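This structure is in structure tokens; I'll ask about it shortly.
Excluded from the complex is one protein chain; the other protein chains are retained at their positions.
Each chain gets a letter, A, B and C, in the order it is written, and its residues are counted from 1.
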Amino acid sequence: MYQDVILDHYKNPHGRGLRDGDAEVHHVNPTCGDEITLRVKYDGTTVTDVSYEGQGCSISQASASVLNELLVGKELDEARRIQETFLELMQSKGKIEPDDAMEEVLEDAVAFAGVSKYPARVKCALLSWMAWKDATAQALDAGEKETA
Amino acid sequence: MYQDVILDHYKNPHGRGLRDGDAEVHHVNPTCGDEITLRVKYDGTTVTDVSYEGQGCSISQASASVLNELLVGKELDEARRIQETFLELMQSKGKIEPDDAMEEVLEDAVAFAGVSKYPARVKCALLSWMAWKDATAQALDAGEKETA
Amino acid sequence: MTQLPGLLDDLEAIRKDFPILDREVHDGRKIVYLDNAATSQKPRQVLDALSAYYERHNANVHRGVHVLAEEATALYEGARDKVAAFVNAPSRDEVIFTKNASESLNLVANMLGWADEPYRVDSDTEIVITEMEHHSNIVPWQLLAQRTGAKLKWFGLTDDGRLDLSNIDEVITEKTKIVSFVLISNILGTHNPVEEIVRRAQEVGALVCVDASQAAPHMPLDVQALGADFVAFTGHKMCAPTGIGVLWGRQELLEDLPPFLGGGEMIETVSMHSSTYAPAPHKFEAGTPPIAQAVGLGAAIDYLSNIGMEKIHAHEQAITEYAVKRLIEVPDLRIIGPATAEDRGAAISFTLGDIHPHDVGQVLDEQGIAVRVGHHCARPVCLRYGIPATTRASFYLYSTPAEVDALVDGLEHVRNFFG
Partner (left out) sequence: MTQLPGLLDDLEAIRKDFPILDREVHDGRKIVYLDNAATSQKPRQVLDALSAYYERHNANVHRGVHVLAEEATALYEGARDKVAAFVNAPSRDEVIFTKNASESLNLVANMLGWADEPYRVDSDTEIVITEMEHHSNIVPWQLLAQRTGAKLKWFGLTDDGRLDLSNIDEVITEKTKIVSFVLISNILGTHNPVEEIVRRAQEVGALVCVDASQAAPHMPLDVQALGADFVAFTGHKMCAPTGIGVLWGRQELLEDLPPFLGGGEMIETVSMHSSTYAPAPHKFEAGTPPIAQAVGLGAAIDYLSNIGMEKIHAHEQAITEYAVKRLIEVPDLRIIGPATAEDRGAAISFTLGDIHPHDVGQVLDEQGIAVRVGHHCARPVCLRYGIPATTRASFYLYSTPAEVDALVDGLEHVRNFFG
């Protein structure tokens, strides 16, 4: 399960550190103590930044780094599609063999396909993605209230 | 376990029915619902009567009949010795093969030796004997109080 | 062999699956096991599943990152899937593993005792059970009533062994918080009318708990069709190992209700000052669960389902009908409970003249016939019918008409012996 891509992201994380954002969340994986604090920043419907800090295993750390690389700069719809595809892959119990179409969407994140075989580790891989989803919902809520 | 002696006592019980006594007890075997009401009568230290009524299986009924036959007319010490010997036999888990000496003490009651192999039935066989012990203690207590 | 419509075709093959049925007792008599309401025998397939678990996959479940822990977890949680499918649960998370049906019922009683409104049982509220409950569905409610001040009420019985629901509107009232009753009585064999009770309970907003210990082993069980809120049953009566029971509960309830036992596995996060709990079912499974026993229960469910619960039910109905017919021919024999095969399960209680059930059971045993005697953990039923105890013969998928014949012959012998 430790693809080189994963180890690379673990050792050299992208976009790590907390920067200015529209919303912040703190998520914990109670079974193993992995934690993440994550902020999202939007410009209209464009993801302009995802910044984060946390502690955890290589899988949860690498996964946050891949998320940053993949989602920053994307339109919200596209980012959501990526998040959902990643979720689907991680819940596949190793049964999805990523095809070209999926690889195009997920890029480096397809390296996590192997992790989906390990139920105990799926939650690690999903930690930052769930945090992003949550933070995004909060940012949009806040945005709407401001507009209203 | 159903020796002829036991069946005889079951079908033709000795001394059944409640008569005048110095003390009365009511004992129940909760696991099977066997019940006995038993009265003892003493003349000094002589067992002059053991009368009883109850419902239960052949073992508990026959055992009460044997008790009546064995103890009525005996001196208290002798009756106690019989009771203790019977208790010992019943708790032997089938490991005591009654010898002549025991047969002399227990007479018909040696027929219950086989019952001691059946843990579920030992309590049935002991029901009246425990009731007798209890009633006797009460009768003596009462006697002492009168004397005092 | 006597042929009856409805019997399982492959009865001989099925019997071969159960090693103990070859057991000889009392100098070479093949055992006639008619004590299935107490516990069932176990097929080879279940014993093999146990051995395979211990010999190849044994580890503690959840949280492990090593192969064995992952395999054990998959097997344990796989058993939960099987149970969920077996009872047609809307969600696998509604299936709680306990140690037996008694724990399942105590779990419900305790959850309600510690619950917040609107579920809380307290001194202003009432609990309803019936007079034909197993002690395991009486004592937990007596304890709850004592400890909370709630009032315990119950449905009585008719002379022919059925629930007397004539006063249902007085028994189940606006004060009732919970109605707990047995689907099929282990002593009378009565199959109770669920719908009428559920309808009235829902009318007053009471929860319904069904003790399906004598139903789950014998017929298709559909918790959604039952309409209850909780359903309890026990593994050892349905070909599974001892040490495993099930409580099914509706998801919203399991989310709202407080935990019962505290410990490992049931928590989300613990500090010395406070703890939060895992979502159901884990919230209710403190400590290392009965892992191998759950796996065994899964194998038992596979075994029963492969044969088919409908077919098993038909088989037992045929046997029961035949048994009722033959038993009522025995002089002085009185059936305690419905004396027909309608709306009844495969347990038949009876008395035989004045002969005490202990003596009946013992003399049957000498002939290799295993029945149960006593109050069958349902003493109020004996009180109700004014008898100290009954003799009970109870059947299962491997029971044969020849075994019924052996019982009837055995009873003849009992009568002669004490006659």
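FYI, a residue touches a chain if its C-beta (ideal position, glycine included) is under 8 Å from a C-beta of that chain, and two chains touch if they have at least 3 such contacts.
Since the model is a prediction, treat every value here as computed from it, not as a measurement.
Of the chains displayed, those contacted by the omitted chain across the entire assembly are A, B, C. When the missing chain is restored to the complex, the residue among C:L261, C:A314, C:I387 or C:V408 that touches it is C:L261.
Only one of C:S91, C:Q224 or C:T288 touches the absent chain when the whole complex is considered: C:T288. Touch with the hidden chain on the side of subunit A covers residues 1-2, 7, 10, 31-35, 55-59, 118, 120-121, 124.
Against the chain not shown here, subunit B presents residues 28, 30-32, 118-121. Hidden from this view is one chain, which touches subunit C at 19-20, 23, 25-26, 31, 33, 35, 38-39, 41-42, 47, 50-51, 54-60, 63-69, 99-103, 105-106, 109, 114, 131, 134-140, 142-143, 147, 152, 154, 234, 236, 241-245, 259, 261-267, 269-272, 274-275, 286-293, 358, 361-362, 364-365, 369-374, 377, 379-380, 383.
The definition used in the following text is that only the chains that are shown with their structure count from here on.
Ranked by C-beta contact pairs, the top interface belongs to chains B-C.
With centres set at the average Cα position, the gap from subunit A to subunit C is 48 Å.
Averaging Cα coordinates per chain places subunit A and subunit B 82 Å apart.
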